[in-house]
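Could you have a look at this structure, given as structure tokens, before my questions?
Take a look at chain A:
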Amino acid sequence: MREEIIMAGFGGQGIMFAGTLLAHAAMEEGLNVTYFPSYGAEMRGGTANCTVIISDENIGSPVVTNPSALLAMNESSLEKFSSKVKKDGLIIVNSSLLKKEIKINDVEILKIPATELAEKLGDNKVANMVILGAYINRSKVVSLERTMDSLKKVLGEGRKNLLKLNREALKKGEENR
Partner candidate 1 sequence: MENRILMQGNHAVGEGGLQGGCQAYFGYPITPQNELTQYMAKRMVEERKVFIQAESELAAINMVFGASLVGARAMTTSSSPGISLKQEGISYMVGCELPGVIVNIQRGGPGLGNIAGAQGDYFQATRGGGHGDYYLIVLAPDSVQEMYDLTREAFDLADKYRNPVIVLADGILGQMLEPVKIVKKNPMSNFSAKKDWILDGCKGRKPRMVRSLLMGEGVLEEHNLKLGKKYERMRKSEVRVETDNLEDAEVALVGYGISARICKEAMEIARQKGIKVGLVRPITLWPFPEKVIAENVDRLKAFLVIEMSLGQMVEDVRLATNGKCPVYFYGRTGGGIPEVDVIVERIEKILK
Partner candidate 2 sequence: MKKIFSRPESLTAKRNIYCSGCGHGIVHRLIAEVIDELGIREKTIGVAPVGCAVFAYDYWNFDVTEAAHGRPPAVATGIKRVLPDRVVFTYQGDGDLAAIGTAETVHAANRGENITIIFVNNGVYGMTGGQMAPTTLIAQKTTTTPLGRDPKIAGYPIKISEALGQLEGSVYIERVTVNSPKNTIKAKRAIKKAFQNQIQNKGFSLVEVLSMCPIAWGVNPVEALKWIEQKMIPVFPLGVIKDKDLTAKGNL
């Protein structure tokens, strides 16, 4: 088993947080995992992306050119990375922020209106959790329960108040595949 996930969007969409959460849950599942963020000047343009690799074998470089899954939180991220997704790979896109029709051959595309669903829960900032929930359901690489546990640890004491909303959003995404 080996999953290579690129998660991308613009700054403030919680890309890094969602990636860290997925990596944490994978660690708790006893798997090998690496998380690698975009950083420095690259981030100043307002876009953010990170790469998570989960495997039951050793992981080489934490950076991948051709991921097996793309979680795109906005249209520009989809444009930037969609052509790089492996054959028979998976793209989950936040359709709330998508204006164009998309068609990419040999890739499964899942459209989730993550921002709308998040707004219904009370805060569009948890759209990242909706997308991650959908990915967890689809890939089964980690369990929802494990991710819920990890959420508590990654948020920590300081952001404990956000736990409930984030959990709801994860669950919503998991149901809305």
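One rule holds in what follows: a residue touches a chain if its C-beta (ideal position, glycine included) is under 8 Å from a C-beta of that chain, and two chains touch if they have at least 3 such contacts; residues count from 1.
For anyone wondering why these and not others, all candidates are chains of the complex that A comes from, given by their letters.
Treat the numbers as computed from the prediction; the structure is a model and nothing was measured.
Evaluated over the candidates 1 or 2, chain A touches in this complex the candidate numbered 1.
Touching candidate 1 in their complex are the following residues of chain A: 20, 23-24, 27, 30, 32-37, 39-42, 57-63, 65.
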